[in-house]
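The complex appears here without one of its protein chains, the remainder shown in place.
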Amino acid sequence: MLKNIGSKIVSSIDERYDLTPVRNLLQHKKVPEHRHSVWYYMGGVTLFLFIVQLLTGILLLLYYRPGEDSAYESVRFIVTEVKFGWLIRNVHSWSANLLVLFAFVHMFSVFFSKAYQKPRELTWITGFIILVFSLAFGFSGYLLPWNELAFFATKVGTDIVGVVPVIGQPLKVLLRGGEDVTGATLSRFFGIHVAILPAIFTFFLALHLLFIQRQGMHEPEEFKNLPEEKKKYIPFFPDFALKDFLLWVVVFNVLIFLALYFPWELGNKADAFASAPKGIRPEWYFMFMFQSLKFLPAHILFIEGELLGVLFFGVAGLVWMMVPYIKIKHRSGWKFQPLTLIGIFVVIFIVIMTVLGYLL
Amino acid sequence: MRTRVFYLSTTVLLTIFLFGFAFQKTDNKTKQTPKVDNCLSCHKDIDDMPQGYSDYDVHRQAGLTCASCHGGDPSSTDQEAAMSPAKGYAGVPKRKDIPKFCGKCHSNIDYMRIYQPRIATDQVTQYYTSMHGKKLMAGDENVAECASCHTAHSIFPVKDPRATVYKLNIPSTCNKCHGNSELMKKYNLPSNQLEEYSKSVHGIALLKQNDLGAPACNDCHGNHGAMPPGITSISHVCGMCHSSNMEYFNATKMAKAFAEQDFHGCEQCHGNHGVQKPTDDMVGVGKNSKCVDCHDKGDVGYVAAEKIEAEIVQLKNNYDAATNKFLEVREKGMNDVDIGFLLQDAKQNLIQSRTLVHTFDPAKVVVKTKDGMNITNKAIMLSDKEISEYYTRRNGFAAATLAFLVIVIALYLKIKDKEKRKQA
Partner (left out) sequence: MKINRRKFLNSILGIGGIGGILSIFYPIVSYLIPPKMAEPKVNSVKAGSTSDFAANSYKIVKFGRKPVILIKTVDNQYKALSASCTHLDCIVQYKSDTKQIWCACHNGIYDLNGRNISGPPPRPLEQYDVKIVKDEIVITKMG
């Protein structure tokens, strides 16, 4: 019966709007099957987590109140008084972290499978842009509960922006909404977090997804070289979609597990005049940069070490974004492709620096 | 950088402007004094001004001139004439005459009223009852007179932080003489009071925390009528602030016994200048106990002391435990409002039971500690509930997981089926 109603609705929409393109897409889109197929799911998981972020974020907005003397109180109110408020808040925090994690995994899997190469340059670039925005999401969201740790971490974080010559100071003031981290910063971060970023993010995400739908899934070298009859595909709908969905359910379950057993502490309310508490550290995904900056000597030649570090990461980010356009000739004698080597180096660097950041 | 320069220059300009303004104002004021004050101008010219002279001195600000106190004729430019005894010139008063010198005005309410309708005029009378006053009358030139504490030419009202007699400045003002061991030896007095006081609860509150409610020297010793607080009055002195303690103590048999034995009331256990925050083991029978100074094992007091300490320590420990739990609840982001209120109540009980020590009656202390124990226990219970709630939101999670597990398994089997069918 349900099926009947469903198909009636679909046909009536079809009659008016002509759903052929959608139907074509659903019927003809296929996903290659091979050893490395798992990585095809990573983008999907990231997408799912983004949806979770949107929904829990909207829910939090119902009770959250920005402002120096209401932000902390309202978050405390959410986790103590509002039914399941603790769940919503913790899912939002955990999902934010997993989102970044999966975005990184997704990015590196795309990198190592060389999916960014022609014709998917723009998919890569939009992808990188949304990664940067995810980080911005994390950074701006971290301050919103207005607790001690976040307050001081934001102070340190925005201070780093200040070291950039010429534009650094104005940029810092712009970010903070004043010379110091104050209630004004909070209002600003709130606006960035709930209005500006979602709008921009959704735009680039839509582009990203659109590009993917237009071009279909990337086939890795070894798969492409197979004889035609050996190439296995599964239809995107319903087979791949079902698997995607299965994975999402699992991820969701893990998410609420984490939210329940490892909730994010609220800590103490930020007090601008208190001395900084021990163990202020950025969120883990900034750790590798934070730690590298700490390792740099105060001065390298005549330039400030920190400045050099910040510039380095800026340039490195840009280069990484432009990877599809970088061509390095591959000599036949080499075992690995140079770009792959660089990628491996980058991963190792990030992992080591992150680990050191927590150990030291 | 540019903004800095801008700020700097505006501040400088502003300051100059304001200074000009201020000077103009004082100019106006001096013009208001009717006569030309030749004492001041001449003494300024020949650079023979009294030590510590300040233009902001309360007398000068009120429009008094040198001659108002020292006599003479300020309208005359001739030194001889201006300072002739015929014109009432009195010169610099001798030390022993200073109280009367100030008293000319300050003991005269008809005169003082003009300036301050509510001002007291009994300072000189009081002074002569004080040890300082008596000694001065007897010809001792070492003791303090008015100017020793108030200065002669930079006197400020007592509420003015610049005054030597402003509350925060009093300890160091008294210490100018009382910290001089040479001098104090002559009178058989100690000279380390300030040192002791600075380390006491009162001294820390006043000097470190700027708590103007805390007593300075004069709050216990009086000021113009300064005396050591007598043995009998000492508990009244402390009782001005610690009123309940005094009330309880005075109602006990021990108060009488203290009086009979010439014991020093509060001071007997708490000391005087160096009074420290009391600890719970000051009562009881341990090595810091004051009770065992007099009471021996077996007597009623000994038993009471033991009981009182045990009660209070028990409450204190429970209170600490509850506080720790409360902090944990807070940290976990659970509901801590009610627990916070209970703790406030419990703290009140703890304070009260400590105050009740001065009844020396375990039964009275127990009433409060029992309440306190009940409240802290309730706080602990509530905290435990919150903490366990925090750890056991698990049933709902289990149910949800079950549902998701069913979905996952069913989906998995479906997918497998599909694959098989395709292969077939």
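Order as written gives the chain letters A and B; numbering starts at 1 within each chain.
Methods note: contacts are C-beta pairs under 8 Å (C-beta built on N, C-alpha and C of every residue); 3 or more make two chains touch, one makes a residue touch a chain.
Computed from a prediction, not measured in an experiment: that's the story for all the values here.
Q: Out of B:187, B:341 or B:391, which residue would touch the omitted chain in the full complex?
A: Candidates B:187, B:341 or B:391; residue touching the omitted chain: B:341.
Q: In the complete assembly, which of A:29, A:65 or A:114 touches the absent chain?
A: A:65
Q: From the listed residues B:41, B:108, B:243 or B:288, report the one that touches the chain absent from this view.
A: B:243
Q: Using the touch rule from the top, list residues of subunit B that touch the missing partner.
A: Looking at subunit B, the ones touching the missing chain are residues 211-214, 239-244, 337, 340-341, 344, 348, 351-352, 355, 396, 399-400, 402-407, 409-411, 413-414, 417.
Q: Using the document's contact rule, name the residues of subunit A that touch the chain not shown here.
A: 59, 62-63, 65, 69-70, 73-74, 76-77, 81-85, 87-88, 249
Methods note: only the chains that are shown with their structure count from here on.
Q: Distance-wise, how many Å sit between the C-alpha centres of subunit A and subunit B, to the nearest whole number?
A: Taking the mean C-alpha position of each chain, the two centres sit 56 Å apart.
Q: Per the contact definition, I'd like the list of subunit A residues that touch subunit B in the complex.
A: Interface residues on subunit A, with respect to subunit B: 76, 79-81, 86-87, 239, 242-243, 245-246, 249-250, 252-253, 256-257, 260, 263, 265-268.
Q: For a test of understanding, state which residues of subunit B touch subunit A in their complex under the given definition.
A: Interface residues on subunit B, with respect to subunit A: 330-337, 390, 393-394, 397, 400-401, 404-405, 407-408, 411-412, 414-415, 418.
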